[in-house]
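Every protein chain of the complex appears in place save one, which is left out.
In this document, chain identifiers A and B correspond to the written order of the chains, with residue numbering beginning at 1 in each.
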Amino acid sequence: MDPIPVRSAVRAGVVGSLVLVYVALVGLIERFADLKLVGEQVTLGRLLLFLPPFAVAYVVARPRVVAGERRVAGPRAGLVAGAVSGVVTSAVFGVAVVLADRFDVVRIRHVFIAATPGLIDFVTFERGVVVGIMILLVLGLASGALGGLAKTGDRRLTRPLAAGVSTVILLGLLQRIVPIAMQELGIEPDFLYSPRTRSLTWGGAIGLLVLAAGADVLWNRSGPETQRRIRATMIEQPAARVGILLIVLAVLVALPLLLGSVISQVLGSVMIFVLLGLGLNIVVGYAGLLDLGYVAFYAFGAYMMALLTGATLNTTTGSSAAAFSLDLNFFIAIWLVVVLAAGVGLLIGAPVLRLRGDYLAIVTLGLGEIVRVLTESRWLQPLVGGPQGMRGVTDAAIAGYSFRNPQHFYYLALAFVLLAVFVSWRLAASRIGRAWNAMREDEQVADAMGVGTTRYKLLAFAMGGAVGSLGGALFAVQIGSLTPASFQILVSITALAVVILGGLGSIPGVVAGAVVLIGLPGLLREFEEFRLLIYGAVLVAIMVLRPQGLLPNVRRMRELHEEEEAQDEWVHRFADEAAAAAAVPGGTLGVEEEDLT
Amino acid sequence: MRKRKLFSLLALVAALSLVAAACGGDEEEPGVTGPTGVTATGPTAPAVDCDADPFGCVEVSAGEPIRLGSLLAISGDVAFLGTDSNHGIELAIDNLDGALDGTPGQLLGHDVELQQEDDGCSAEGGQAGATALVADPSIVAVIGTSCSSAALGVADTITSDAGYLLLSPSNTNPGLTSEEAHQPFYARTAHNDRIQGAISAEFVYNELGITSAATINDESPYADGLAAAFRQNFEALGGTITAIEQVNSADTDLGPVLRSIAEGEPGLVYAPNFPPGCGLSLIQGADIMPAGTTYMGADGCLETSFVGQVGDPPADYYASSPDVTVFQGGAYYADEFLPAYEAQYGTEPTSVFHAHAFDAANILFDAIEAVAVDDGGTLLIPRTALKDAVLATSGYEGMTGIVTCTPLGDCATDVTIGIFKYPNWPVEGGEKPTDAVYVDTKSLADVA
Partner (left out) sequence: MGTDPQVREVRLSRFERLPWRRIILLALGVTIAATVGFGAYRTLTLPEGQRYSVSAWGDFVVLGAAQGSIYALIALGYTLVYGILRMINFAHGEVFMFGAFGSYFFASAYEESGFLERQPVLALAIILGVAIATSVVVAVLLERIAYRPLRGSPRLVPLITAIGASLFLQNTARGFFGSQTRGYAKPDFLSGKWEVLGVAFPRVRVVVFLVACVSVVLLTLFIGRTTTGKSMRAVAEDSEIASLMGINVDRVIVITFAIGGVLAGIAGVLFAMTFEAVNFYMGFQPGIAAFTAAVLGGIGSIAGAALGGLTLGLLESLGPSLILTGYHVPSPFQLKPAFTFLVLVLVLVFRPGGILGAGEAEKV
């Protein structure tokens, strides 16, 4: 129950203010100043003013290690420290606001385009600088205090509240999607979303809060016991497993019917990136080969599908035939594409076999760029259409049932995703998978043990390429038209982010990663401008805070944390010894106060 | 045991594929071609229209607004283009009451609402936005897209397949209205780039007297199309193209390309790209090409950022652009429209295409008035009839010129292109006087 040093709280407050200044200057506050979440008053912009002090206070209030002892702060200490850091955050930010105001905002605007008079007005709540800063201080105090309490308060209270608030925020952000989904299901959304402001109604918000909090309480109360029982059932009774699988499948199949074509479209894109993620997961996750040019396979699959199903080149006068094209049915062409892509994977893998991690990364990056440049080139224009691109990719129709419709496409993509999941899963559990594990952990040792690294590396590239090109081919079918603009390096980076975020080597992780990185931005189109900024921040945050990803593969997690666990063990042993030594008069180790990173 | 499982799986998949392939029909015909050539001049037709219309009617109940969709580039680096066009549409809605006074007017007794979607200047964005709009049965028609890449084979197909009219204020890619690729529900008030390329070529050959030129385009379909149109017309006039080069829009070092072009000693370098590429070709060209070489760009370059980048002109630079000021609506534009724009949005227009968007919206309103049927308070707007009415627009005097739509969707038949010499450009930062040094009006029939 020790208090948290003021020094830390002040330091945290300064960091918080820098974060707040950053959020303001990068344009987030201004852009979302009008996005109403609940009623008319709670806008995303105001929420963004509230978040940095809250977050910083939360971090300040966490347990610290003092002299080998782990000290947890009590709620009162948390509240005080949080309040202090919150006030400091607002104070420093207020100073910045005053400076901006005095300094003639126009001049600052020449450098930072987001520093408009409108922004100053907004952060001062349209009441002038003096009153605005006072409001900011109060807001900072409150949010900081809440943040400190959130960390140090009673878990039984804070967790449900957190669940409730996050649900409200999430549903507020999804204000353009959820009403449509509700209407598709036949429910009138008016009680939840006000038709006038598009935001959540106050009644609806409070209801949601209570519901979500209640659900969390129930889950926790039964929690560990129920989870254990569910897991036991799943292990003991294979019938239950099949049952759950069928239920999941049924839900997946029913989704587009329930949610309408707009959401189905997003789901279709998510499916494509799940495919890309699965393929990259084979190369990076299983075999440990860092591939930064995965877009090469994606483009190959897309253009190959176009060429094999009779797509034409766009020209300035209309269209013309490609130098080489066949008019195959989709269901024949897709396998041809997959086989050819596997071949290309072998071709790409062969020269890079002996390259080590970073070299491999840059070479694969280069290969991705080569493919992009080739698709745009005038040289290959007679084949792939150059800058104008191609059109008329097949819509994979079966007896008139066209798959280009978003809802239908989802089923096509789902079928292939299930196939790819199955293949990945069997690969991981097979001898090949074990060879990859060995190769990934230590190539030299694997070689010495007789694992033919050459062969397995090539296999990884071939399989990864095949799955990736599958994604590309489906993409071509989804859109029907191809331009080189869709095959930039960003696709490679996004695919990598999907795999990393989800957890290397984990199939559920790939799905989770795709849902978060493709699904959410697809549903929250308002954030399109900041999508890459958020991608970058998420990548860094994940790597620093949780490198095993969201749904990690248990084995990999152990690999990553081997050292940490060994170290923890040592620290604990050391702490025990230190405690024992401290009990002896005249013999202490002057360990300085340290934060637990 | 495992291998058997694998084989049986493969066999199953193969069998399924063969069945699917066998049942697979031919490629679907792109959209349904509705009846053409219906001149919708008369007023109300009987309510049986809706069943006869292949795509049905939009029903607007009494008191509900008529909903329009817009699919424009409102985020990202080309946000200036889409936002500007949205402003044009909004001003057209304002103008429904006869005055640009900031209060929106009504159409047939209903308010008009604009549902804005983002085309992201990409095929994916075009698809996502178009899908969102056609999923909403209350949307009467869509004004969009900003970028040709969002429309080509994507948005135009999606909207045509659903019977939603797509009317673009700024697509200039010639392919969109070509015989082979045109979608039935697509039209545009923006010019066809074949015209811009032709007028630019004539200016260079006839006015400037330059007989040899080299083209540099970036990887966008816009630049590629324009450069091709220029080359075609230039050679038809008798000029020689000394080099055809392509660069990447992210390239900064154009030195080697320009040096290579310099070998052919062209009189003009035609680089119809986007900033910073156009600026770079001028700045670096002035260092590398022989003195006296002229440079030219197109409406993509005619922007404030070019002015900021280049500063004092190191060589002669021209840019072509649709010229809205020199037209019958000239006085209206300068005296009423521009002031209203600046008053409502606090800035000068960031692009030219707000005028095309204004015209598009107005044509649409006229067509709605012509085909809508009042069925006891509910307004019924048959989709195909609406499309036909728009495509039948003839002789409409718009801000961009005379608007007469062809069956293939080109509504800007008589296009006026102005050639402006840097730094006297009609953008923020340009030096006055900002008159064009050459103006010409052509129609599609006149160009190659």
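Here is the rule we go by: a residue touches a chain if its C-beta (ideal position, glycine included) is under 8 Å from a C-beta of that chain, and two chains touch if they have at least 3 such contacts.
Given the structure is predicted, the values throughout are model-derived calculations rather than measurements.
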Candidates A:214, A:243, A:343 or A:366 - the one touching the absent chain: A:366
Touch criterion as defined above, residue of B:305, B:344 or B:378 at the omitted chain: B:305
Residue among A:6, A:247, A:326 or A:532 touching the omitted chain: A:532
Missing-partner contacts on chain B, residue numbers: 76-77, 219, 244-248, 250-253, 255-257, 259-260, 262-263, 275-276, 279-280, 283-284, 287-288, 304-305, 308-311
Hidden partner chain, residues of chain A it touches: 22, 25-28, 110-114, 284, 288, 290, 351-352, 354-359, 361-363, 365-367, 369-370, 373-374, 376-379, 443-444, 493, 496-497, 500, 504, 530, 532-533, 535-540, 542-544, 547, 559-560, 563, 597
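Keep this in mind: only the chains that are shown with their structure count from here on.
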Chain A and chain B: spacing of chain centres that average the CA atoms, whole Å: 35
List of chain A residues in touch with chain B within their complex: 180, 260-262, 265-266, 269, 310, 312, 314-319, 329-332, 334-335, 373, 376-378, 386-389, 391-392, 394-400, 402, 406, 419, 422, 426, 430, 478-486, 522, 525, 528-529
Interface residues, chain B side, partner chain A - complex: 2, 6, 9, 13, 16-18, 20-21, 23-25, 27-28, 75-76, 118, 120, 122-124, 127-128, 131-132, 134-135, 149, 152-154, 157, 173-175, 178-181, 193-194, 217, 219-221, 223-225, 228-229, 244, 246, 248
